[in-house]
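With one protein chain removed, the remaining protein chains of the complex are shown where they sit.
And then chain A:
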Amino acid sequence: MQPRRPLPPTPLLWLLLSLALPAAAVAPWDRERTDVPARPPAAGLPRGILQLAARAALHFFNFRASSPSALRVLAAVQEGRAWVDPQEGCEVNLVFSTERYNPEEEGEESLGKCSARVFFKNQKPRPAINVTCMGLTEKIKRQERDNLLYKQVKQLKNPLNVISIPDSHGHIDPSLRPLWDLAFLGSSYVMWEKTTQFLNYYLVQISRVKQLKTNDDGIDFDFTVLLHEFSTQEIIPCQIHLFWYPGKPLKVQYHCQELQSPEEASGIDEASAMAPTELSNF
């Protein structure tokens, strides 16, 4: 648990008491309310902020780790505190457990534990994040798995005759799983940058593979993903262009499509939308 940082001089309007959420089967969020004095919760502090912050921290962590075979997802929030100051922003301190995104061997749950400080400045996206995690896969094993993934991608035949991953029934062909992991890694960067204290994202699908080039330098992967935005429920298409080599930091460029206003819409039934612009080469 991180030490409490000193309160800023500007007066805080709301203080949410710390929530002890044991990792039990039952986890009510209404307990938050019973602890807070009889005032409506801060306008800037939505319910579920702890989960949102944990996910943002993990997106950032996954991106920084740049390892598609060692991706982590949220298991449970264990402790957390959130402050809102309308002038400054929203700060969340929390401890949470994680599990491997792609558990391989049976029984290898490999629960990790992270503590993080997540700060949203003035309701803007791209929160500032400090996150440390323990109990994760050792570096050597991670490198082994990344190298294997790299080989698997190299073996994929181009042009890929695939439309969407997963398909409508949630199925991912095992040979394409490495692409999905790479896409999730690239999307982590995008999702971190887009997260605000009100909006967070989930990766739904790779809706299009524009280009996949694998040579000795690394993997050059140009694709479109669909992100599911909470709590607006919108599906956001993002074109992502990433470059990855095992052990090296991930390089990502992306462009997400803006929401249509009533005037812009063409009136034709929407098929899965795709991002329009060309990205410059690295």
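The working rule: contacts are C-beta pairs under 8 Å (C-beta built on N, C-alpha and C of every residue); 3 or more make two chains touch, one makes a residue touch a chain; residues count from 1.
Just so it is clear, contacts and distances are computed from a predicted model.
Visitor: For the chain not present in this complex, what protein name does its UniProt entry give, out of "Carboxypeptidase A5 isoform X2", "Partitioning defective 6 homolog beta", "MICOS complex subunit MIC60" or "Transport inhibitor response 1-like protein"?
Guide: The record names the chain that does not appear here as "Carboxypeptidase A5 isoform X2".
Visitor: Touching the absent chain: which residues on chain A qualify?
Guide: Residues in contact with the chain left out: 25-30, 40-41, 46-48, 73-74, 76, 101, 161, 163-164, 166-171, 202-205, 226, 228, 231-235, 259-274, 276.
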